[in-house]
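Worksheet: one structure, shown below.
One protein chain is absent from this view; the other protein chains keep their places.
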Amino acid sequence: MAQTRFSAGRRDILRILGTGAAASALPFGIGLAGAADKLVVGVIYVGPRDDFGYNQAQAQAVAVLKKMPGVKVVEEEKVPETVAVQKTMEAMINQDKATLIFATSFGYFDPHVLKMAEKYPNVRFAHCGGLWTAGKHPKNVGSFFGYIDECQYLDGIAAASASKSKKLGFIAAKPIPQVLRNINAFLLGARSVDPKATVKVIFTGDWSLPVKEAEAANSLIDQGVDVLTCHVDSPKVIVETAERRGVYSCGYHASQAKLAPKGYLTGAEWDWQTPYTQIVKATLDGKPMINFLRGGLKDGFVKPSSFGPAVSADAKKKSEAVKAAMLKGDFPIFKGPLLDNTGKTVIPAGKVLGQQDPLLESMNYLVDGVIGQV
Amino acid sequence: MSETTDGLAFGSLALALLGGALRVSTPFLFVSLGECITEKSGRINLGLEGTLVLGAMGGYGIALLTGSPWLGVLAAGLCGVLMGLLHGALCSLPKVNDIAVGIALMLFGTGLAFFLGKPLIQPQAPMLPSVELGAWSDSEQLRSALRINVLLPLGLALAGLLHWGFRSSRWGLALRLVGDNAAAARALGYPVVPIRIGATAAGGFLAGVGGAFLSLYYPGSWNEGLSSGQGLMAVALVIFARWSPLRCALAALLFGAAGALGPALQSQGITAGYYLFNAAPYVLTLALMAASWTPGQTLAGAPGELSFTQR
Partner (left out) sequence: MDAAMNRAMRAVAPLAPFTAAALAAALLFAAFLAAQGFEAPEALGLVVEGAFGSAFAWQNTLARAAPLMLTALCVALPARAGLVIIGGEGALALGALAAAMVPSLTAGWPALPVQLLMALAGFVAGGAWIAASAWLRHVRGINETISSLLLSYIGIALFNFLVEGVLRDPASLNKPSTPPLPDAVLIGQLPGLEVHWGLVWGALACAAAWFLLRRTVFGFSVGVVGGNARAALMAGLPVGTLLIAACFLGGGAAGVAGMLEVAAVHGSANASLLAGYGYAGILVSFAARHNPLGIVAGAILVGGIGASGSLLQRRLDLPDAAVLVLQGTLFVALLAFETLNRKGTRRV
């Protein structure tokens, strides 16, 4: 495949020379035709769009936007969280006339999105994961996120039911609140099936480190762990390693079911098209920017992967029962009495934290039963 | 967490490090052996990171296309040969700097691999098979530690062969002469430039094969974060190994084991300070280099024509 790359025909070269001159005569106005009457939506990803994980989940929702009438989408992937993302947002606004921008990586929010939102008050900025605060953040910014810990809890039920050793493994990038909440929910789900179940955690230190993730998976399996799940940008390597070693896995971000036809139990998936279409519709209808948008299973922001063949009928029944309660909106995951894994009470007896509780967005502990340190 | 204190856990940590060394070291081994051949001829190719990544992508693509992972390994090696020929040819032009071209080719190879590899992120290619060296044991951990890929013993054998060849074979002597003193080699009638280009192409082949190991065995998939600088590190390891193939093999195994330290400790419940544990291989390498130095032997073993030694 390498030999054909450099073969340019004479005609190609002539064409290139010809248009090079034409392009320099007309520096502006390429590709703007037809954009004036449509809402131009810019989408920015931090990684590759087809990563079997975080970015793919966003791209799946963007695919839905592309089919909406009156909407034109421009996309850019692998944009780092530096001055580059500020310039990309500005370029989308100036060069493509975008008036709504989805900035999909957490690290884009402060300072980059906030800076651009102040400079362009007529452009809307929707950010994934941030915590928009009234009075502190501009009105043309909104943050959306999902309560994916609900699916992690369901994963925990399936994992503890399938596990023989009752040792579960969780490979995570960094000990930040969104990750800790997932680990804790996974453990609480597992303990609802077996109160002796434990979750071992390995932090790799960054969002995409395939070799380290595979090494972490192997170390955990060597320690007797027989179900793996994770919170990294692309779970592909972890799910594949689990399958090769003959242990079970639960997915994250998107479905990895086809990577592990035998051992994939279920997974926690985003369903971003719900918030994406809500925000785009509000913009099309000229309604104010939705500044704070959160939702769980009930709101269609997250969904579990369909069960794999290794999930028992009993586990399915338990999981479906909890899911039904979650769909009705009366299943709080975090309630007292709850101890962290150093023995300290983190939620006193009698106190129940609803999913919307802001306390949960600043979680800084691992609950009792998780082996690891924050 | 209390299990870390007893001897059993220590044994299991040692086993984890052994397993890690056997799993992780192969790409380091192949890239550093390849660079060793190139540098022996008097050229430095700093761009093997790009070759590694391109080999990983090309190998994965061909394995997917043909259904044969071994054809993938071959294709990865050929990608490496092409990159090596390009480097070798460009650096044979007068006034072209080999280190600089290497750095530019690192970018070029990586870019090419990422560009052409976009459609390969999703599909699953057939993997290289593993060899069960631990079938005799009934410890699952030992069995898994000794489940290796055939490329590893091949690489180790190659290290031995190169060690012998550099010293005792005709081509080894020619290579070393070209690398140590080009004028003398020319006087003796050796074709200096073709030998250097050949050595760079051979180095590229091995680096490409190292890349195929990453995508076709461990971790065994193609994505853009696959290498995270392993090729660059492996090139640096050649200096650490003072241009000896056997020491390259040792350095690769050591680097693999040290790299397994972080995850192994965490799986045993020691999770504080994982950034520092993950940096252990680098600290260890630096400490070993500082400790193994003897006065007056700054570049002992270095080929005399390397730009490193030209000052």
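Chains here go by letter, A and B, matching the order in which they are written, and residues are numbered from 1 within each.
Keep in mind that, in the parts below, a residue touches a chain if its C-beta (ideal position, glycine included) is under 8 Å from a C-beta of that chain, and two chains touch if they have at least 3 such contacts.
Everything numeric here is computed off the predicted structure, so don't read it as measured data.
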Query raised in the report: For the chain left off this view, which of A:88, A:218 or A:305 is in contact with it?
Result: A:88
Requested in this report: Give the residue, chosen from B:33, B:90 or B:146, that touches the chain omitted from the document.
Outcome: B:90
Query - Touching residues (missing chain, whole complex) on subunit A - result: 4-9, 12-13, 15-16, 18-20, 22-24, 27-28, 30-31, 42, 48, 74-84, 86-88, 90-92, 94-96, 106-107, 109-111, 129, 131, 174-178, 205-206, 361-362, 364
Query raised in the report: Tell me, which residues in subunit B touch the chain that this view leaves out?
Result: 50, 86, 90, 93-97, 99-101, 103-105, 107-115, 118, 232-233, 236-237, 239-240, 273, 275-276, 278-279, 282-283, 285-286, 289-290, 293, 295, 297-299, 307-308, 310-311
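Throughout what follows, only the chains that are shown with their structure count from here on.
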Query - Centroid distance [mean C-alpha coordinates] between subunit B and subunit A, Å - result: 34
**Report entry** subunit A-facing residues of subunit B, complex
**Finding:** 1, 12, 15-16, 19-20, 23-24, 58, 61-62, 78-79, 82, 112, 116, 118, 121-122, 124, 127, 140-141, 144-145, 214, 218-221, 223-226, 228, 230, 259-260, 262-264, 266-269, 271-272, 274-275, 278
Report task. Show which residues of subunit A lie in contact with subunit B when the two form their complex. Result -> 1-2, 5, 47-48, 50-52, 78, 169, 200-205, 208-216, 218-223, 225, 234, 236-237, 240-241, 244-245, 259, 371-373
